[in-house]
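As you look at this complex, bear in mind that one protein chain is not there, while each of the others sits in place.
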């Protein structure tokens, strides 16, 4: 691959998310092509590869990564498969875009953290796509400029219209609130030190075995407080809002906008249906950013450290949820490598 | 009546509007009471008077105004009866709050104008209630402060959910657009010099004999242009919006606000149903302002000159509507008395 | 006093708040007049009374209430003086509008509660003016209609531009958050059972001895959770916002509205400066509602029980604030008298 060449990407795992990334690289992203797809379901990989010119299919991720056509790896397999895929990519010294979570728990994340450090340079961009969303970027910029003073509080809302019946309390933290974990760390540049989970009487639309909504509180090492409403069965749409309360002003993103209609006695607009609609541009920008950086020989975006820290906070969050008590976050010391 | 005494008001005409003013003076307004009601339908006057302590009923407005209990007159009878009622009030030298229109045409308005001048001092406040609306007052203040520069254009929207079947094209001008006539003159401090009326293909919800909506254009002697959408059968509610486009910025009132809800895939709020709901506070403030000024021995608010000018512009407007041509406004010279 | 007569009001305490109520009754309210003013500073009372026709001045509240000109009492003296003033009003069997707080603590509030019950009927309307605010009334209506389902969470923001230097942590609860205490109880129709206070690193604009902002959490006997951001030194204006998160939708009040301007690269509107500007209409409606109800021989609005419950929650709040721990609210059983 030359600097100006087209990046050959192996996509590992082509379920819903992986297949969408394949479509994205094919149709939207400039400077990259899907050179290989790998899936534990080899037939699924094969069927998909046949629709793409010059794309090979594999059942084994390691075989895909060994192909000379492959310059970079996008991991979209289920979380438990990430550690092995990452370590294989490290063996081939391939740049990686790894969908969140890094790995399912803090211990395995720590192993990946150590493995990447042994490479001597960063190889992994982690798929926290909100960092590439235009509104979040504007909020980050305002906080960094300091015009409003130091951030004191974040108020976050994270609402889904509905969740599948197998969704659990722990998934509220690990699959949903994990985004607020990363946004808090990124927006404030601070680590989360404790988590508390408060639970109102659940909505009657909340599936059995799920206590929805919940109110999650983070404390940070910079003294900020963050409250997160997670409401996975709100029924009316997908809404992600953040309000930063600073010393001399507030900044808020995620409000409704776009086309306004007046009809039948009401004015207003539509709420986005799901995260695909809300964050489509962010996903495009995330992958384009990864392709561009990789072609320049750089690594950008959230790191393995960010993935490890998110895993550690989520572990504390699930404990807090189960015990009903404020739970402190146990975090390894941050290596100089990641500063 | 002493300066601190309660103002005894005669309400002339107690149809819908007059009866509402009676209720307002009784229940809302400080420092006034309804001392007399007069209506051509004497039984209606009688029935209403019986519900109010110390209130006399009359069929003849002149008799009501002759009562020693009456300190001031509120005229809410139909427009054709205004001239006679005003002249009678002038004979008794009584302060008047006269519902719009002053009189139904410019010629009669001119006669009232001359009669009031013969009194040697202003006695009449005209009922253009928008001048007492909080949002209009804020817009007026911003324009007067000049921070945005000189106003160049006004964009006005005037929408009603529906109108009665007898509503005519001329009533679009005389009953509805007349408010924009007054607001234009008041906000800009300029006279309207020409009117054009443009007509799209009418809405299928527009009653026969009515071409609704219409687009009315004013030109002013200060060089400003004003476009007014009048849409009397829009179906979805009552909306009055004004955007002033100035040299260095714009200011806009009449946008939806109040409570926001998210439900069933949409965010937004309610549109007011009618002018009573939208301008209730303005009516209260208008009448309270009149009572307060009268008790101080003063006259405030829109004058007979404003009523005459509105009548002259509306006459030109109806001609423009009928002929499809730009029509200049014929206006007498403004007496020093009204400057 | 006849049913249709003008209500003679004694205003007890004519500092800032009391003097404003005197102005309100004089200039705004229909059907009432200030018959007496009483203030511990007799000269202040005298000076004010002289500007009002037929108004007597007293240094002793009891003397004012004994006057035959007095039909009703408005208590606006400092909180510690309320208990005695209320008991005196009870002796004269006078209807009372009592500014919040009812009394400074739960024990004294309980004594007033028992005294009013001995009268055999309610005499006191408590001055929680938000219950008369148009937006709060709309929110209450939506919650009561049940179209959005059961309320699960309330998110409240309570921001002041600044506070005087003597303002303390306890005052954050007793003077500011007390309004959210009442709104929570009123909007949800539930009692608050526990309070937790969380504290971020304070703003550098927060005066010494004040840890501002704070995040206060209420739990209710209906299983709802309420988070309140109290930020008394936010600098940019006065903002009171409430979002109710229900099973099938949300409803939000306190958003910016009114005139929108575009200038110098920004669009937007003004934030109200203080509670007087934000709640002026609510105060007017509160006092008019009291006057109207009193003239009909009725008592409306928040009761002595509401004042007692607010005091009990605030006591728990101050304890929670001091100890950093979740604190349960000790509440007497609600007498049938107040249901």
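Note that the chains take the letters A, B and C in the order they are written out, and that residue 1 is the start of every chain.
Convention: a residue touches a chain if its C-beta (ideal position, glycine included) is under 8 Å from a C-beta of that chain, and two chains touch if they have at least 3 such contacts.
Note that the structure is a prediction, hence the values are computed from the model and not measured.
Q: So one chain is hidden, and I want to know which residue out of A:126, A:181, A:195 or A:253 touches that hidden chain in the complete assembly.
A: A:253
Q: Among B:5, B:78 or B:223, single out the residue that touches the unshown chain.
A: Among B:5, B:78 or B:223, only B:223 touches the chain that is not shown.
Q: By the contact criterion defined above, which parts of chain C meet the unshown chain? Give residue numbers in ascending order.
A: Contact residues on chain C toward the absent chain are 235-237, 239, 256, 260, 262-271, 273.
Q: Considering the whole complex rather than only what is displayed, give the residues of chain B touching the chain that is not shown.
A: Output for chain B: 149-150, 152-153, 155, 198-205, 213, 215, 217, 219, 222-225, 227, 229, 231, 234-236, 245, 247-250.
Q: If the missing chain were put back, which residues of chain A would it touch?
A: 2, 4, 26-31, 53, 134-135, 138-139, 142, 147-148, 248-253, 255, 257-264, 281, 288, 292
Just so it is clear, only the chains that are shown with their structure count from here on.
Q: Report same or different for the chain A and chain B interface, where same means the shared residue numbers exceed half of all residue numbers found there.
A: Here the answer is same, because the shared fraction of interface numbers exceeds one half.
Q: Based only on mean CA positions, could you tell me how far chain B sits from chain C in angstrom?
A: Roughly 37 Å, centre to centre.
Q: Just the number, please: Cα centre separation of chain A and chain B in whole Å.
A: Chain centres of chain A and chain B, defined by C-alpha means, are spaced 58 Å apart.
Q: Mind pulling the residue numbers of chain A that touch at least two other chains?
A: 235-236, in rising order.
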